[in-house]
Structure formats: C-alpha cells, structure tokens
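Here the complex is missing a single protein chain, while all its other protein chains stay put.
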C-alpha cells in the first residue's frame, strides 16, 4: 500500500505499547499446581523453540521454522480453559499451541527434523503439527486456512451437544483473509461454540499492522460480527487464561462464539531464529528491546515470587529440569529415523497405497 | 444454518420496517431539471424491468433475469453523485445500475435477448452488462466478484489524481463473501477513493438476512473497517443521492472510501418476474404489500407534487413517453440479429481469433 | 425390490439412505432450504431430517467448505453442496490445499472424510460464470477422489460410496442428466476404492470414452452407429481420480480406435488424459484418436452460440466416422 504513516495512533488502549505502566500479573485465582504448570509450559515452549532455532542454525532443520518466542503466554493461557473434548487448530507458528496442550517435545523436535517419530510421522515438519490425543487437530501454514476448520469443529460440537468447543489460533495478518470474516459470520449466525484466538503480534512477516489495516485493534471485527470479544495483554498468562475461560464458558453454554485478541510481540524474525531487525518495515532494535522487558516468563516469575507461590530455588530447579528434558529430546530426535520412501505414495489416501 | 428466529430485532432503526412512520422525501436541495431527471430514470428502470419480465414470460428472454423492481431509487440516487470519470461496477441485478448512468434501453433489451446490438454484443445477457462510455465498467453475476475490481478502479483513480472514484453495487448477501471484507480493508488501508454501495434488500435469494447474519445492519462492517458509513432509506431517491454525494465528495478529496447502505426491498422474486411468495423463507405477501406501500416512485411523485415541482399532467406525460420509448426499444430488440457464430472463438482473446 | 427413479431423484435417495442410517452425516450448502437451487435432488430433506442436519448457509463458499472439512476431521461426514461449480472456485483452498493434503501432510493420521458435491449447471443462456465443468482441475489433484456418475444408479450409489469413503471425495453431477430414468435395485454399499470405469457396451470397431453427460452422448452415438453397422464399445469413467484406465487401454488394444468425449475444455483436460494414457500404454492406434470436447472458449449466452458450443451425439458420431475413414 502507499506509505501510510506507521506512527498512527493505537486503538488498543496501551496494549500495543510495551513501555506502558504494567499492571502486575494477578495470580490470586489459581492454585500452586496450576501456576507451576503454567511456568513449566512457558519454559518448555521457550526452550524448545530456542532448541529449534539451534537446529536451524546448525543446518539440521531445513523446513521453515516460525518461532513464537515472546508469545508463549497466549497458548498457555488459552489451553488452561480447554479440556480433552475440545478441538484445537493452529497455523504456521504453532509449536506453542501444540506444547501448551501437553504436546511432547521429542515428537515436536522429531517432526521439525522430518523424522518418523514426529507428530506428523515426519511428513510435515515444523509447519504441520498434529496431536489428536491432546485435542490438537492440526496446524498448517496456509494463512487463515484452519479458521473455518475450527468452525466445522464448532458444528460438530453443537451436534454432539457435549459442551465442547472448536478453537483456532491465527495472527493479525490472518484477519486480512476473507475466510476469517466468513468464518466469524458463520459461527455467529449459527451461534457455534468456537473460540477464535488472534495472537496480535502487530506484524505480518515484515509489515507492521498499521501498514495493512486501518486500526491495530482486531477486536473491532468481533463487534462487527456480533461475537463476544476480549482484547487482553497477551504477555500476561493469567489475563489470557481468564479471558479465554470466560469466552469458552459462554460458548459451552450456547452463548455463541468468542474472539480473544491477545496482544503480544515476537522476539525473533518472521521465520528462523534471527531477530530480523534489518528487514522489517519499522522493526527496530528498540521495539524488540522494549518488548523483551515485558517478556511473559520473567513477568510470571516475578508474580509467583511476589505472591510467595514459588521460591527462587524451585524456579531454578524447574528451569533446569525442563532444559534437560529438551536437550535429551533433541539428542534423540537427531538420531531418529526418517520415514520410509513408500510413505510418499502410501499416505496420499487413507488406508494404504493409492489405488 | 440452524433455525434462528427470523423475528430477531432489527438493528436498522426502523429502516427495515416498511410500516414505520415515513419522513417525506425532501426535494428542496435539487432543481426542477434534476428532479425530473430522477423521475425519468425511475420510470425508465421500472418500465424496462417490467418489459424484461414480459420477455421472460413470453419465453423470449432465456437468460436468468434478476429484477430490481422496488429498488430503483438506489441507483438513481447514487448516479446523481457521479461523473463521467468515475467507474462503476455491478452484479447480477444491474439493469438499474446501467440505466441510471444513462444507459440505453434498446441496448439493454437487446442484450437481455442475446442480440448483437446489446450492451455486451449479445455475449452476456441480462447478467453481464457493459457501458464504458457511461462509466459503467461491467456487471457480472458471481456474487461479490466486482467489489475488488472497484477497489482496483480506486487504485487507478488514486494514481491518476483526477478526483475520480471507483464504485460497486452489491447486495447484503455479498457481504458474506470474504472478498467484501478484504476489499474494504484494502481500500481503507490505502485510503482509496471507492464507494461501496450495498443494496440491503434484506434477502439473499430465498433467505432472510436474519438467517444468514447476526444483525441486519450492514453498516457495522464499515465501522470495523474504519470506513465512512451511511445507512439510509433506500426507497428515498433524495436521501440516497445526498448520502452518496457526501461519501463521494469525501472520497474525491482523499478522505478514503465510503460505505453506503441503502435499505430497500425487491417486489419480485430472486430471479424472474414472479413474486416468490411461496418459495422464500419468511417472504410473505404481507411483507411485499407493505414494501409496495413505500415504493420509491409514488413517494417521489408525491413529493414533487406536494412541492409543486411537477404537475400531475407533466408526470403522466413523462410516464407515457418513457413507456413509449421502452415499447419501441423492445420491438426493435426482438427483431435484432444475433451475434455471428465466429464470435464464439474470436472473442476469447482481445484483438481477434485465438491464436 | 426395484424402484423407478430419475437421476435427480436417485441423488435424493442417496442422501436419504445416508442420513437415515448414519447419524454423523450432514449436509451444508447454499440453497438447501430452497426448492429450486439443486433441482429435485434434495427436495424436503430439510424437513425430513431437520434443519440442523441440512444446513442452508450464508453466501460464503470458502468458510462453508472449510467448515465441512473441519467437521469431517471431527468424526462427522459432512457433505458440502455447491449448486454451481463456478462458485466453488472460491472454495478451492479447503478442497485442494486442505482436504486433499491433510492425510499425507500429517502422516496419514487426519482423514477429512468430507464429500464435496459440485453441480454442473450450464446452458439456458446463463453464460460464462454459471456453466463451468471443472472436473479436470480436480482430477489433477492427488489426495482427492473425484466421481462423476453418468447413470441413475451411479447417481445414488456413488454418492453413498463417496460419503462412506474415508478420503475427501468430490461428487460431480450434471443437471442435464436429471431427467434420465431407470429401475434401481436396493442399495448395496460399495467401497469407493474398488469402483472403476465400466464398460457399458462392448464393441469391436471403436472405443468411446466418456463420463457423466458425455457418457450419455457416447451411448446415444453408439445406438446410431449400430444402425450404420459400426460396433462401438462405450466406457464410462465414473471415477476420475485416482483414474484407472486399464479397461480403456484393453478396449483400445482391441478396437484400435479411440474417441474421448468430455464436457470440459479441451486443453489439459480429461479427454487428453485418456488419450495420453492409452498412447503411453499402446504407442499406436489404427487411426488417430480424437477428442470431442468444448472448444477452448468460455460459455456464451446467446442462443445460436450456445447451440454450437456444447457437443452433442452427432459430434461423437462424426468423430467416429472420421476415425473409421482410415481403412480398418
């Protein structure tokens, strides 16, 4: 588009500004085990993605890897509102979505390396993850593609009448795809139990949202489609969990779909482990630095310590054990086998060789 | 979709209710010639479409013909805001859009009959009209398809810098197509001079809008895409003309796109001359009767007479002369020649036989 | 027990069979509550099975198709209906990028057992955006199965096989066939993976290959040709993807002559594929094979142009005569 000013005012009431005065994370509503679980997941996602970055740098992972480092709180918070009957779909940046549901790091790393033990039996790589046993029904990289699939999961859930929800994660860029709007309208008109989770990281690859949309607040689409909407601090695990829980509960009770806008930022570039300072349109070192200061992990750690929920020692120990888990998983994944050649034709159709 | 109540409340503040107390049409802002022109166009469109209905009933017009009888005020009002540099696109129900720009009834009827003298040289029929000399850049029946084309006309206009606008007409149903949203966002982000005209007739073929969308007010999409929006009485030629003029003037001056929602109703069925009482979901005779009581033509006539702008005699004479014009055009069109067979291959590519 | 039905009614019988027996089958698409969108092929299904199982939709081909794919990943067997193939172009992504690829791309674990019903609805001066027969596109996409019934029985039975198949299937029917009528035996559920092209009529002089309405043209031509002493074998492809041309090759090995008839465009279309397969297998014909297809032009509207646009059985007959002009 023509060069609209990228300094246009934000409609997000501070959420897009990492230098705003922060309200501290309010851990009051959750018990110790849950909070420890949140932190475990945050660590696991963070370190697993850092490991993926290493595998890319070492030339072992060839598939495009989109890291969500800095955005982990979204998936952790959302997953807290879900149960085993719900069906979750992701996109190109879905390591966190898989892991936050309880996904296995070894399977993830094996998949990233194209190995048979991977989540998708080595047929997908980083951008195509699967974990049905967890309720993770699949992620694929075509932007916006899984949004209507989650609506279909909502139809299924409505027919079953068991209170399940369909969930999809997508980015701010995906809301520029028509299918997002068609899906919101369909879900709204049918009052389907669907949770639309927009990770608004203010960028779509190299482009700032202000270069692509007339406002940086994705929530306005929820208003237009008459969908219950919450815009929250996406770097606050608890805020995300609470908002997700509200919307999901409403949906389970027949109140129709919800749109959760979690405002966040990715520390790394669009694809691969670099920070992409040079290539972005307004992606300055100072922006990244400012966002790193509101990193969801230290923020949750401070809150846990301030509230005396975990000691520094416990946290350090947890960190160590997660790091160890991931190193071991990586070593195993590197050594694992590739799929056999016949998979190429055998998997085209379900149940055996194409005939 | 599942059976949502079709009696859901309207968000249109009365515009969707033909039985509301009507404000009289305010002709004060326009001179006699303009008002006479409005009435001429209303008559021409109405009688031309009635003639098309006859041609269908007589088995002469075979192509699907979508009549907009009852909706004429929209195109007449919008066209009043346009000039020769503007570029207008239509859809499946576009007889009025073509005629309101000054289109020729003979060419229209010839096209409807598939004759060489038609607007599209007999290659299009009722659903594919063209009149570049009038600024009518084309209408095609794939729902929503011309919306992004008008955005392209907006890009062209912005590049030319001559104050032109791109215009497209579409229905409430078309706003369910993703391309509508993508187009609105693109036009808004680029601040393009585009007028989006939604003829909200509350139906998409057999389905009431309340069975397809969570609200009957299309204007909410303008809010979401940060586009200047007006929702008006689509059966009031003057109200449409004024709102269109405001939005177009704004767009010409670099203020970005506008969305005009004109609320109206079609007297006839989705396709063909019948009223479709039986086949619609909530398309009752009483609805049609109520909407006929707010027919745009008698309403403008009353206003003209009340304001002493035209006498009953003048109006009757005008009506007579338009009817005559149309009868003559129909007679000529029936007698006109079909395109030659070689058009089938010659027109596939521009400038001659496919090679 | 047989029942007399037209092609349109047979489709409806297929839907009824499925929805009565399988509670996880549902239909979604534009016009399903309307009496006119899909001819008589789904009349009153919404009343019989409820509007929650026969869902009429907003004008949103992309999301509705994607939703059908999504529901099918969750154990349902959704049938998404596109009253015109032209509009389905807007839903190409969920069909070809999603449904067709999920099994392969996710290691054979995710099976969107969706059925995409695409209706060819042409003629009647509807013009270029309301007439397309794009089956060749979908025959080109691995991971998708494509069926095109030509007979009344197949109209019912291939629909049933399509819906019961674990893979995504496109079921394409043609409104021009709706008035064909036939006696139907009871339904026998058949595994789509075993369904193949079928020799509808055996003959020794020339092989005619068609699918859907083109098969009807071949059959009509064969009847006429018989009167002229020409013995045509007619093969109905039925399943376009994955395409098995074994029987076509065997037939041409016998007859030496091939006329491939198709209701789509010529270039890079199905009829060319048939000729290519036979050429690859046999390397030679008694006389040059011929395609009878649409010309490479969009559908016109005007009456005289429509009349020459769509091939008829006479064109098939002429093609056969041409192949026979070379000494037998």
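In order of appearance the chains are A, B and C, and numbering begins at 1 in each one.
As a convention for this text, a residue touches a chain if its C-beta (ideal position, glycine included) is under 8 Å from a C-beta of that chain, and two chains touch if they have at least 3 such contacts.
Since we're looking at a predicted model, the values are computed, not measured.
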Based on the whole complex, identify which of C:11, C:45, C:100 or C:248 touches the chain you can't see. C:100
Taking the full complex into account, find the residue in A:141, A:193 or A:219 that is in contact with the omitted chain. A:141
Touching residue (missing chain; options A:68, A:114 or A:296): A:114
Touch with the omitted chain, as defined above, among B:132, B:284 or B:324: B:132
Residues on chain B that touch the omitted chain in the whole complex? 87, 89, 118-124, 128, 130, 132, 137-138, 140, 142, 145-159, 166, 178-179, 182-183, 185-186, 189-190, 339, 343, 346-351, 354-355
In the complete complex, the non-displayed chain touches which residues of chain C? 86, 89-90, 92-93, 96-97, 100-101, 104-105, 127-129, 136-137, 139-143, 241-243, 264-265, 267-273, 275-285, 287-291, 295-298, 300
Contacts from chain A to the absent chain lie at residues 1-3, 62-64, 114-115, 122-125, 127-128, 140-145, 173-174, 176-178, 204-207, 211-213, 279, 281, 338-339, 341, 343-345, 347-348, 354
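We adopt the following convention: only the chains that are shown with their structure count from here on.
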Using only Cα atoms to place each chain's centre, name the chain farthest from chain B. A
Counting in whole Å, what is the centre-to-centre distance of chain A and chain B, each centre being its mean C-alpha position? 44
Gap in Å, rounded to a whole number, between the CA centres of chain C and chain B: 37
Touching two or more other chains - residue numbers and ranges from chain B: 1-2, 176-179, 211-213
Residues of chain C that contact two or more other chains, please. 52, 55, 57-58, 60, 62-63
